[in-house]
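One chain of protein is taken out of this complex; the other chains stay put.
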Amino acid sequence: MQTKKIINDGNKAVDEMLDGVLAAHPKHLKRVEGSPRSVVAVDGPRPGKVGIVVGGGSGHEPTFLGFVGKGLADGCAVGNVFASPPPDPILECAKAVDGGAGVLFQYGNYAGDVMNFDMAAEMAAMDDIEVRTVLTTDDVATKDKAKRRGVAGNFFTFKAGGAAADMMKSLDEVERIVRKANDQTFSMGVALAPCSLPQTRTPNFELGPDEMEIGMGIHGEPGVTRGKLKSADEIVDDMVDRIFAEMAPSRGERVAVLVNSLGSTPLMELYIMNRRVRQRLDDLGLETHATWVGNYCTSLEMAGASITLHRMDGELQEMLDRPCDCAMFRAG
Amino acid sequence: MQTKKIINDGNKAVDEMLDGVLAAHPKHLKRVEGSPRSVVAVDGPRPGKVGIVVGGGSGHEPTFLGFVGKGLADGCAVGNVFASPPPDPILECAKAVDGGAGVLFQYGNYAGDVMNFDMAAEMAAMDDIEVRTVLTTDDVATKDKAKRRGVAGNFFTFKAGGAAADMMKSLDEVERIVRKANDQTFSMGVALAPCSLPQTRTPNFELGPDEMEIGMGIHGEPGVTRGKLKSADEIVDDMVDRIFAEMAPSRGERVAVLVNSLGSTPLMELYIMNRRVRQRLDDLGLETHATWVGNYCTSLEMAGASITLHRMDGELQEMLDRPCDCAMFRAG
Amino acid sequence: MIDAARLKAMVGHIADTIEREKDRLCALDGVIGDADHGIAMSLGFGAARDAVEGLDETADPTMVLNTAAKSFLNAVGASSGPLYATALMRGAASIKGKAELATEDVVAMLQAMAKGIQDRGKAELGEKTMIDAWLPAASAAGEAISQGLARALSAASEAAHAGAEATKNMVASKGRAERLGERSLGHMDPGAASAAMVIEAMRKSLTD
Partner (left out) sequence: MIDAARLKAMVGHIADTIEREKDRLCALDGVIGDADHGIAMSLGFGAARDAVEGLDETADPTMVLNTAAKSFLNAVGASSGPLYATALMRGAASIKGKAELATEDVVAMLQAMAKGIQDRGKAELGEKTMIDAWLPAASAAGEAISQGLARALSAASEAAHAGAEATKNMVASKGRAERLGERSLGHMDPGAASAAMVIEAMRKSLTD
């Protein structure tokens, strides 16, 4: 039996979604002419400003598209479900948002994305657009920071890059700030039930009816431990402990929090998780500067959640607090 | 086998959720002292302004709590899952947000809510607070407008009330405008898979593995037809046809659109739906003034979606466009 | 002898009964409503039991029922909250000033409760609500009053059960199930089902 989805043809799901996105958000988003999978901010790119291009596979909405807008990303290249976009739409975004000050590519650390964005960067260089790249590597399910996957932490790294660029900082500066933001971003996920791709409509992994998997990736890649479903507090403790082990926070430090649904875990559960996250932060004497709870980086209809902590100095806090106005997100 | 949820004790889910909500949104929300299930806007209630009190059962987040804030609702009484709050927390909200110009109760039309809010209104009258009530009755699954359930259309009726009150209009005026907004709001839902209550953790209805139900209520109340799952376009057409039949729109009229997830239907599917909604509106020569797509009125983790159309004259459009800043929603 | 202590025990007995039947009530509500009726009733009578247990010796029967009413309402809300809170408050008012209840008092209390539910919910017989259990029970108790408390309450309990059973053949026109129309046919109303349990628990506790 196929999984249930409200779609037409699975192969057309991404393009039809995009049509719906453009119809809903004409004040924020437009397509690059002749490149239907390249979306740029109506208000954002401007002469002298570093252009921020994000992108990746579809199925993580509102990541990446939803973060395009004034004060955040200028352009987004849209891939197939769970598949990096090819170089062409990335290049078209880079051209469309280039204000002469260079372009920063920001995306999650996956082999496919790296290959495609790197190819696009080479092509952009041939068009005399200077491109730098900062990968988001926030998923502490992997030990080695440089090899970590990019998951919900894109929220903070994109926000930092978008703010820095909006402040008309140089490409060097924007890159430096985004690297710092990424260094200070730590995520951990838990999955309770699989998603399924529009084309296969088959659960993309199996999990027992009473099981959960800690550390599962946002494409259903296996995580770090699988076990019986525990209570919210136990789950959060396990996740937060793993984050703290990598982050090594000290009393008095300031953090921002993101409790994110992987798709079908509702706000009630996320807020119950946030209650415990806050208790743990308070217990350590950390100052919670801001909290977001909701669907920010999903995995189609996967059940589960992720917790991201973002440690801030004064500069990163300034980036986080700077107003932005995107298709599916607003802050400041 | 119990359904999977990230919770602790099912009986504590609502209070723990509220703790998490208050922890996340200190700039927008605070509890009324001594009344933990009464939440009011930090910035909003003020002398001379009509107070807007909303509320209902939990499990529909971000409805109702998420719409508390400047320019929208001033207070929210929080019930158990799918259960109206009792009169006491409603009364405490009314007292807390009363600015001397009267209070408007806005909530969905359910027997339980009506009884509890009416009791609270009687008690408020004894405290010399003038209370009026406008029920949201947007679900066209019921023929008789006055008997219709209130579902995602609360979004538009609350927005209208919040804006009118924020403009310091009189209680008479605010009531008139909200009644007009409700008269012009039409919703239709479709369910693909059930939710389950935190206490029972049992699916609250059954639906075959290839079935959908059009018109199902946001608490899993039976709808109007059950059948095989169709394509997105066919589903949207069925829903929009039913809405048009009640709304009887004319060429050139202006509408706002809300495509809402019941919980676990992801943005990709909602935007695919929105694409078709827009086609249908364009075909009729209607002008789409604004569109929202996402989780606005959920039903725990139910799979499915609803479509709401809101027809506007100049006054209603002014209400919709007026800025507001809430815990889980911002506009304008 | 029915005094405040017996009424406290009665509230406790209702709470225990509902607790046992909670899942069945949720399942009934799942078919034509929102699947929470068992939860609402168990939270309500559980809170009522805890509250009346906390009362000291000086509490009279009226105080017991008023305390139960208030705690039920505040724990529950929903439809059941106002309906049962009103029932209990009206029951309390009907026995005001009495330290011990005679058969007539208990029957009057039961009738006041039924009347309270009807005043609050405005439902008529045949609309597929708890009224279809409560009203027949109240009438039956009145008719059997001359046969003593045990017979009066047995008659009430039987009538309540028959009334609940009869809701299967009714089309809902009040409450959440109202919009189902014909689709509500064939299913027992959860509120009527729990009403029959409540009344039987009252009978058992007050006469055994």
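Chains here go by letter, A, B and C, matching the order in which they are written, and residues are numbered from 1 within each.
In this text, contacts are C-beta pairs under 8 Å (C-beta built on N, C-alpha and C of every residue); 3 or more make two chains touch, one makes a residue touch a chain.
As the structure is a computational prediction, the values presented were derived from the model and not from experiment.
The absent chain, not drawn in this view, touches the displayed chains A throughout the complex.
Touch with the chain omitted from the figure is made, among A:Ser38, A:Ser84, A:Asn182 or A:Thr288, by A:Ser84. Of the listed residues A:Ala111, A:Met126 or A:Ala248, the one in contact with the hidden chain in the full complex is A:Ala111. For the chain missing from the display, the contacting residue among A:Val131, A:Val178, A:Leu197 or A:Met239 is A:Leu197, taking the whole complex into account.
Taking the whole complex into account, chain A touches the unshown chain at residues 11, 57, 79-88, 110-112, 115-116, 119, 141-142, 147-149, 197, 199-200, 202, 204-205, 217, 219-222.
Heads up, the rule we're going with is that only the chains that are shown with their structure count from here on.
Averaging C-alpha coordinates per chain and comparing to chain B, the farthest chain turns out to be C. Relative to the centroid of every protein C-alpha atom shown, the closest chain centre, again from C-alpha atoms, is found for B. Centroids of chain A and chain B (each the mean of its C-alpha atoms) stand 28 Å apart.
As a whole-number value, the distance joining the C-alpha centres of chain B and chain C reads 32 Å.
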